[in-house]
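Note that one protein chain is taken out, while the other chains of the complex remain in position.
And now, subunit A:
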């Protein structure tokens, strides 16, 4: 305890205009989610935050952990699971929600 106080005193001398409160440390908590308009994938009806149905079924076999089931945004700004969309476009190259020609605007990472 005594040592600690000495150290503190040293600190005090170094800092000239002493503030009453000094914020030393901040342990923040944040939540990330995909930046989407609708949080359900219209193709598999699963929340985009969760892996798509197909991936959920498959990951039963691997050990737990990383699920690389990302989200993809079209030019129309609609978003789906990438896995779901890549199967969809094989049949029909249009957005299932607005029927516009599908082209990828960006991919989630």
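The working rule: a residue touches a chain if its C-beta (ideal position, glycine included) is under 8 Å from a C-beta of that chain, and two chains touch if they have at least 3 such contacts; residues count from 1.
Please note the rule applied: contacts and distances are computed from a predicted model.
Engineer: Match the chain absent from this complex view to the correct UniProt protein name in "Ubiquitin-conjugating enzyme/RWD-like protein", "Nucleotide-binding alpha-beta plait domain-containing protein", "Cullin-2" or "pyridoxal 5'-phosphate synthase (glutamine hydrolyzing)".
Structural biologist: Spelling it out: the chain absent from the display is recorded in UniProt as "Cullin-2".
Engineer: Using the touch rule from the top, list residues of subunit A that touch the missing partner.
Structural biologist: Touching the missing chain: residues 1, 4-5, 8, 11-12, 18-36, 47, 49-50, 56, 59-60, 64-67, 71, 73, 79, 106-109.
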